[in-house]
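Have a look at this one before I ask anything.
Here the complex is missing a single protein chain, while all its other protein chains stay put.
Order of writing sets the chain letters: A and B. Residues in each chain are counted from 1.
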Amino acid sequence: MKWIKIKKLTDQLVFDYRIHPIVKDHCSCRLPSNREIKEIIKLSKEVLFPGFFSKRNVSETGHWLSTFLVTKRLHRKLKREISLALLYLADESRDKNIAKKSCTLCVDFIASLPQIRAQLHTDLEAHYLGDPAAFNRDQIIVSYPGFYAIVIYRMAHRLHQLGVPLIPRMMAEFAHRETGIDINPGAEIGDYFFIDHGTGVVIGETAVVGNHVKIYQGVTLGALSTRGGQFLKGVKRHPTIGDNVTIYAGASILGGSTVVGDNATIGSNAFLTESVPAGARVSIAKQEQTIRIASERSSQNVV
Amino acid sequence: MKWIKIKKLTDQLVFDYRIHPIVKDHCSCRLPSNREIKEIIKLSKEVLFPGFFSKRNVSETGHWLSTFLVTKRLHRKLKREISLALLYLADESRDKNIAKKSCTLCVDFIASLPQIRAQLHTDLEAHYLGDPAAFNRDQIIVSYPGFYAIVIYRMAHRLHQLGVPLIPRMMAEFAHRETGIDINPGAEIGDYFFIDHGTGVVIGETAVVGNHVKIYQGVTLGALSTRGGQFLKGVKRHPTIGDNVTIYAGASILGGSTVVGDNATIGSNAFLTESVPAGARVSIAKQEQTIRIASERSSQNVV
Partner (left out) sequence: MKWIKIKKLTDQLVFDYRIHPIVKDHCSCRLPSNREIKEIIKLSKEVLFPGFFSKRNVSETGHWLSTFLVTKRLHRKLKREISLALLYLADESRDKNIAKKSCTLCVDFIASLPQIRAQLHTDLEAHYLGDPAAFNRDQIIVSYPGFYAIVIYRMAHRLHQLGVPLIPRMMAEFAHRETGIDINPGAEIGDYFFIDHGTGVVIGETAVVGNHVKIYQGVTLGALSTRGGQFLKGVKRHPTIGDNVTIYAGASILGGSTVVGDNATIGSNAFLTESVPAGARVSIAKQEQTIRIASERSSQNVV
């Protein structure tokens, strides 16, 4: 009797799939899988920081063979997911090129990992020098969510530059899930980038961020309005941040033509929709806060 | 000697369990397990979006047999967890009814998945049309946290309507962990619901949300005060939102009698504890912000 019920449920579902195919714009291919993207991120982290995320000793990181084995696995997995992503978007006819193209893209990505390492080295310095609670640099690599999100962003951004579809955003959303930090792979972010705590940070697709920028939890570099929806595709909707800018917790900087000049400091909870010049210190006027002392039944205003 | 230490530690712990049973209100049954709830969500997603989360090609989604096998697994796992949840709350005597009841509830849930698919289809449209950064609809299904949270909410809400205890909230907290979006399964949410970025969104148990509503990161639909604690159980404590309402990042709308009329727009960081009529555009007055230019040692106020 149980089987009859499950058979009936299946009939209903299959009927529904035919009547309401929820999505129409896919071809007949497999999509890249979130599980494999997670594996690829893990393997890339092993390549970027040898010895930190494996059971190998840190001192063995120069070993050629262990590097070779990790790189080989990364190459195999990444190439497969890239080819799925390319096939997914391709016309049936060009399948042959795709095998070759996904191999080239994969090799290009791995070949740029030393460059990404160099940039991450600057981010690591920014995290260590900026946070009094940081014990040492290794701890930042192993456990800081801000640094973790930046590692994934720099890889996703590289794949985005190489023109790989789907996968960069899947990586970014993996980082978002893990850290609460949502950096669109399209954003351009300079060296020595520091995100502290990070939960709730949003950095939009067309944001541009300079060098030596510090960002705290809850900061949004966003769009003014997305009422235009898909019509706004490709338009610069997110702000430009200069060098040496610090943006404190909860501040929102919105709009594609909003520019924050070099060396500016944006205070907690500030709400900027217009540009500010270099060196500016923006802070919201102290809000009028009421403090009532319950025990005295009196009330006083403080600024 | 190591064994003696562990034996001693165990003695201390078992002694402590007897003296201080941390929880008193459970019966002698197993609780539903978070790991199984995660599996159930995964299987349900395969049923809702065939081909998107499995290793099957998307084109094979009409296949009767593969649907049957997934449905069968979902049925088996969900039925077991529902019966654990029911047993957990039941008097010992009614065990027999529970086996039957959990089967009925499980079948009712699976039978309503086509209806949930139809509703999710509207949410998908809202996500695609609302976000210029969305590449296509498939990407939203595969990687958007807002959509993911809504998928889980709609399933949890259905189980909540069916009267299944414990499991809906466990599902909601799974979504919360993964996305930073906390939607209580008791909330009533209409079609074409769109959550962008989403980290920090809180939607309370007695909130009511209309159709075509857009919500951004950090929005709270919450209670005014929970000082009443358990005495407030069942009381409407969260707001009612009309159709076509947009609520921008960081806004808080609080209180059970607060109603936001149709077509209203609530600006970033607004703090509403009273109703606003249909068509209203609420925005906080531009805060006085101080901009000091460090290099010039001067200071100017801007509104």
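Throughout what follows, a contact is a pair of C-beta atoms (placed from the backbone, for glycine too) under 8 Å apart; a residue touches a chain by one contact, two chains touch by 3 or more.
Remember, it's a predicted structure, so these values are computed and weren't measured experimentally.
Screening B:S83, B:Q139 or B:T220 for touch with the missing chain picks out B:T220. When you scan B:L43, B:L166, B:I215 or B:V259 for touch with the missing chain, the hit is B:L166. Only one of the listed residues, A:I40, A:I141 or A:V202, touches the absent chain: A:I141.
Only one of B:G51, B:G200 or B:G255 touches the chain withheld from this view, namely B:G200. Seen from chain B, the chain kept out of the figure touches residues 2, 5-7, 9-10, 12-14, 16-18, 20-34, 88, 165-166, 169-170, 173, 176-177, 180, 182, 184, 186, 199-200, 202, 204-205, 218, 220, 222-223, 226-235, 237, 250, 252, 254, 263, 269-272, 276-285, 287.
Counting the whole complex, the residues of chain A in touch with the unshown chain are 47-53, 55-59, 61-62, 64, 67-68, 71-72, 75, 103, 107, 110-111, 113-114, 117-118, 120-121, 124, 128-139, 141-145, 178-180, 196-197, 199-200, 217-218, 249-250, 268-269, 286-296, 301.
We take it that only the chains that are shown with their structure count from here on.
Measuring from the averaged C-alpha position of chain A to that of chain B gives a distance of 23 Å.
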